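I'd like to ask some things about the structure below.
A single protein chain has been removed from this complex, and every other one stays in its place.
The first chain written gets the first letter, and so on, giving A and B; residue counts start at 1 in each chain.
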Amino acid sequence: MSAKKIVEPVVKGEFTYKDLPIAAMIPVPATSLEYKTGTWRTRQPRIDYGKCIKCLLCWTFCPDAAIKRLEDDSVQVDYDYCKGCGVCETVCPVKAISMEEV
Amino acid sequence: MARQAQERIAIMGDEAVALAVKQSNVDVIAAYPITPQTIIVERLSEYVANGELDAAFIQAESEHSALSICVGAALAGARVFTSTASQGLALMHEIVYAASSMRVPMVMAIANRSLNAPLNIHCEHGDVMPERDSGWIHLFATNVQEAYDLTFIAFKLSEHPDVQLPASVNLDAFILTHSVEPLTPISDEDASKFLPPRNTIYSVDFDRPATFGTMALPDTYMEFKYQLKEAVERAERVYPQVVEEYARISGRRYWYFNSHMADDAEAVVLVLGSTYGTLKVAARRLRESGLKVGVVGLTMFRPFPEKQLIELLKNAKALVVMDRAYSYGGLGGPLYMEVLAMLYRNGLRIPAMNVVYGLGGRDFRLDEAEAVLRMAIDGAKKGRFDEHVIWWGVRA
Partner (left out) sequence: MSSQVIFYKTPKDLPREEWFASGHRLCAGCGAGIAARLVFKAIRGPTVVVNPTGCVEVSTSCYPYTAWKIPYVHVAFENAAAVASGIVEAIKVLNRKRGKKMHDVIVFAGDGGTFDIGLQALSGALERGHNMLYICYDNEAYMNTGIQRSGATPIGAATTTSPAGKVIPGKQERKKDLIAIAVAHKIPYAATASISHPIDLANKVRKALEIEGPKVIHILAPCVPGWRYPPSETVRLARLAVETRYFPVYEVEYGKVKINVKVKEPKPLEEFLKQQGRFSHLFRPENAHILDALKKAVEENWERLVKLEESGITL
């Protein structure tokens, strides 16, 4: 079963009690990924890769795992989920991240 | 210790329940002691301490935690048991609803006792009645043998894939919990055949991670509760096959209720719990003098066996519903109100009255049972009762 099959009927309002899992349990992990919290933000981070030293502090501190850690330990903002809190900007030791108006 | 089938023993109600729980091969027991359930948990802790039962015995620090431990354990896939009474059940109330709404199978033995205030440790059904709306299956024992048998039946019904609901086995405080009566147990072998290890569809499992106990907003909450309604109603339909299977191994056949001479009775008295036995004896005596009385003791109270009761009672001329509990400010005792609703919506204008009795453990003697039966016959003759509700024996 996929996350979409759990989420879509509810979002569309097209289901009966029989279609829902028993007792409001969710049998699929991380269905929250279907909800893009990126729509919340009014500012967003921009990473200056010229300055980035791959310390991974921004990845460590993001409350939403909206900074992805890539295979080579470089980082990339996941704009689908970034809420624009700006914590990453404050923890970057080399000021490689700047929050900009959306 | 393997028990031979059909070897009768003398045993206390509480001990009989503990024996049934042991033979049901439970995995986790979590409880908090409260009179008069204490013997159940003490015996179970002895079985575990002596290695006779391979289970975790946890004495919780309160009943609320006891039931919470059971819910957690059941979600992890365990067969669980708990027991309580009165104040303890009231303290568990929040989690009673959680257990049924989270569709967690388990069995709870309730030693029906009155609720504070005033503080009273004796027999009454006032503790379980507030839980009747919860979605639990509620079974009532009229004697020690039933308390024992219904425990197995409760586990089987509770864990049935079409049901998946917690179930209570209710036994009267002291009258059943502490009375020694004859018991014919089933063998350990038959018990394990009747109750193989619990099969779960969903449980806490890292390899199949699931989220249990979510919040549901107005857009889905009602559908989840509709699932609960359907499940409770399915329990009524699944019950006959469960009791049939139990009849095959034990030779004892259970039904939605016990009835004694009710088929052709003009006046029927309905009751829950051990008073059924008293009424049976009284009824036999009255029948000898030609009075056509009958008695019904409900085994299954939730789900309420409407169809089967209507079938049995439709030709009666008068009903007396006895309640060992009351709904203060309501139209009477809980069983009475249920019966009235049942009669009305099935188009039956049978005169019915409510006798509220035995609150706080006040004795209800054989001569009083006779008097109530005579009152019922009187109502059948007159075609009506003069009062809706009377509180039997109260000094008013």
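Just so it is clear, a residue touches a chain if its C-beta (ideal position, glycine included) is under 8 Å from a C-beta of that chain, and two chains touch if they have at least 3 such contacts.
All values reported here derive from a predicted model rather than from experimental measurement.
K.L.:
From the touch rule at the top of the page, work out which displayed chains the omitted chain touches.
P.N.:
Its contacts among the visible chains are A, B.
K.L.:
Please identify which residue in B:7, B:52 or B:94 touches the non-displayed chain.
P.N.:
Residue touching the chain left out of view: B:94.
K.L.:
Going by the contact rule already stated, which one of B:102, B:167, B:283 or B:356 would touch the omitted chain in the full complex?
P.N.:
For the chain that is not drawn, the touching residue is B:102.
K.L.:
Residues of chain B in contact with the chain that isn't shown?
P.N.:
Considering the whole complex, chain B reaches the absent chain at 27-28, 30, 54-56, 58, 60-62, 64-66, 68-78, 80, 94-95, 98, 102, 197, 204-207, 209-217, 220.
K.L.:
With the missing chain put back, which residues of chain A would touch it? List them for me.
P.N.:
For chain A, the residues touching the absent chain are 6-7, 10, 24, 26, 28-37, 40-41, 55-57, 59-66, 69, 73, 78, 80-81, 83-87, 89-91, 99.
Going forward, only the chains that are shown with their structure count from here on.
K.L.:
Averaging only over C-alpha atoms, locate the centres of chain A and chain B and give their separation in whole Å.
P.N.:
That gives a centre separation of 50 Å.
K.L.:
Quick one: in the complex, what on chain A touches chain B?
P.N.:
Listed in rising order, the residues are 10, 13, 15-17, 20, 22-29.
K.L.:
Please name which positions on chain B make contact with chain A in the complex.
P.N.:
101-103, 164, 201-202, 208-214, 216, 219-220, 223-224, 226-228, 230
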